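The complex appears here minus one protein chain, its other protein chains still in place.
Right after this comes subunit A.
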């Protein structure tokens, strides 16, 4: 595997690890999510250049736009959590577990 591919793959996996194994703050999960988005942006850009498929050169921009929306949605959730639960401690958020 070429070093660049290795770099963004490992970034993605590390971000995913951080998202999965977070403990205290919801914000750290959101940050990891942003990191994953960033690595995906780099991946898309790289693949467009490597595979010489110029029709895909707009995809990183689209991803960035959507990631911004998603980040704002996440932040809105964070604010909502802080309003209803008083903090963003993750122990309060086990909604699906009875």
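Basically, a residue touches a chain if its C-beta (ideal position, glycine included) is under 8 Å from a C-beta of that chain, and two chains touch if they have at least 3 such contacts; residues count from 1.
Methods note: contacts and distances are computed from a predicted model.
J.: Consult the UniProt record of the chain that does not appear here and report its protein name from "Cardiotrophin-like cytokine factor 1", "Integrator complex subunit 14", "NADH-ubiquinone oxidoreductase chain 5" or "Proteasome subunit beta".
T.: Looking only at the record, the undisplayed chain corresponds to "NADH-ubiquinone oxidoreductase chain 5".
J.: Touch as defined at the start, partner being the missing chain; which of A:13, A:27, A:49 or A:75 qualifies?
T.: Of these options, the touching residue for the absent chain is A:13.
J.: On subunit A, where is the contact patch with the chain that was removed from view?
T.: Residue positions of subunit A that touch the missing chain: 1, 9, 13, 16-17, 19-21, 94, 96-98.
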